[in-house]
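Heads up, one of the protein chains got dropped from this complex, but the rest are sitting where they should.
Right after this comes chain A.
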């Protein structure tokens, strides 16, 4: 990278165009309409330490009953204690919820009616060097937006990544359209990219959807190499993009973040505040109204969902249906999630369900699977497990939905066998759960692929 290390100013002539063929778009009913809905604002907000993978020794900095402002540190990881996890809103700490063996689950805040923000000192921020800037960002609450590859964990401010990658589009099912969700944030995105550029010895890569014109909000950003990716999901996954731009080898570190994160960092740099407000997508087939809503990170979803359901037996997912997490009707949005998806719960038996012809969505065309005949149809998908777990039988399918030079089945088998050398050699450094999430969907043998990926990462990370 040394040769190009000066190129991160404004050169975009190095930009790449990558057309991907492998993958699969899951086309679902319940797309968010491009408008801001007038749902009642959520009243409680939470930080869930379990959202931060790799958070090793969480320590709560507040007590129940304390009042906080947006940006007040409420949680740290004792293993990486310069990074602050901040309150998304101002208000009162109402509950610190713990589970089995006192595992910290949620710190929830009852929000004030008007949000007040911590004011951070940003005098001279523009002239700070790398370390000082990283320290400022780490103390402000915006830092956990920055994720380290390999392993997909919160970045260590002491590291210098070889590059920073931002995917400017999301190809997951029903994912929010960044062009709508980040409208008006150009100024902050620009400032965010400039700040990130300081943190890396290489470039900041902004990867846009090559199948359409670059949305206005990203079109005029400077200081990043703009690369174009097109193809079916997972073309929007930053891990796939890194693989085609500047793959991660053993011993290397790259960072990733999302446009939401960039804007939040940019706002801190310009205004000295931790602004956790964002526009998220409320999606799914079981909602009467699927639209966008302006709220804050960690929002309780109940006001967006209750009263908005068109059926009774539903599953609320924080995030999308491929990589998200099941939450309760009054659960909280995950830190990294900008979307909730409400689908039917699938806990029903089906007579001869394995043999009946079905129009349910399938990547396959085996006997009676008819969805390949209607490629443009929007499908209602429920949470039924669709059969039992079996040993790997079918081959070649995972490869056909993974647009990377990686052999997923061999990697997963190595993880099952806990063969450290194989795990490493087969490319564990290049993936996180979401990169193989489609494999979990299409798997005939119904393996918990993403769980295995995390297990593999942890085997290597902590060895």
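Just so we're on the same page, a residue touches a chain if its C-beta (ideal position, glycine included) is under 8 Å from a C-beta of that chain, and two chains touch if they have at least 3 such contacts; residues count from 1.
One rule holds in what follows: contacts and distances are computed from a predicted model.
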item: Among "S-adenosyl methyltransferase", "Na(+)-translocating NADH-quinone reductase subunit B", "ABC transporter permease" or "Cell division and transport-associated protein TolA", UniProt-listed name of the chain not shown; value: "Na(+)-translocating NADH-quinone reductase subunit B"
item: Hidden partner chain, touching residue among A:62, A:381 or A:412; value: A:381
item: Among A:329, A:444 or A:460, residue touching the chain not depicted; value: A:444
item: Residue touching the undisplayed chain, where the options are A:34, A:56, A:119 or A:249; value: A:249
item: Missing-partner contacts on chain A, residue numbers; value: 26, 247, 249-251, 315, 317, 321-326, 341, 343, 345-355, 358, 360-369, 371, 381-388, 390-396, 399, 405-407, 409-410, 425-427, 433, 437, 440-446, 448-451
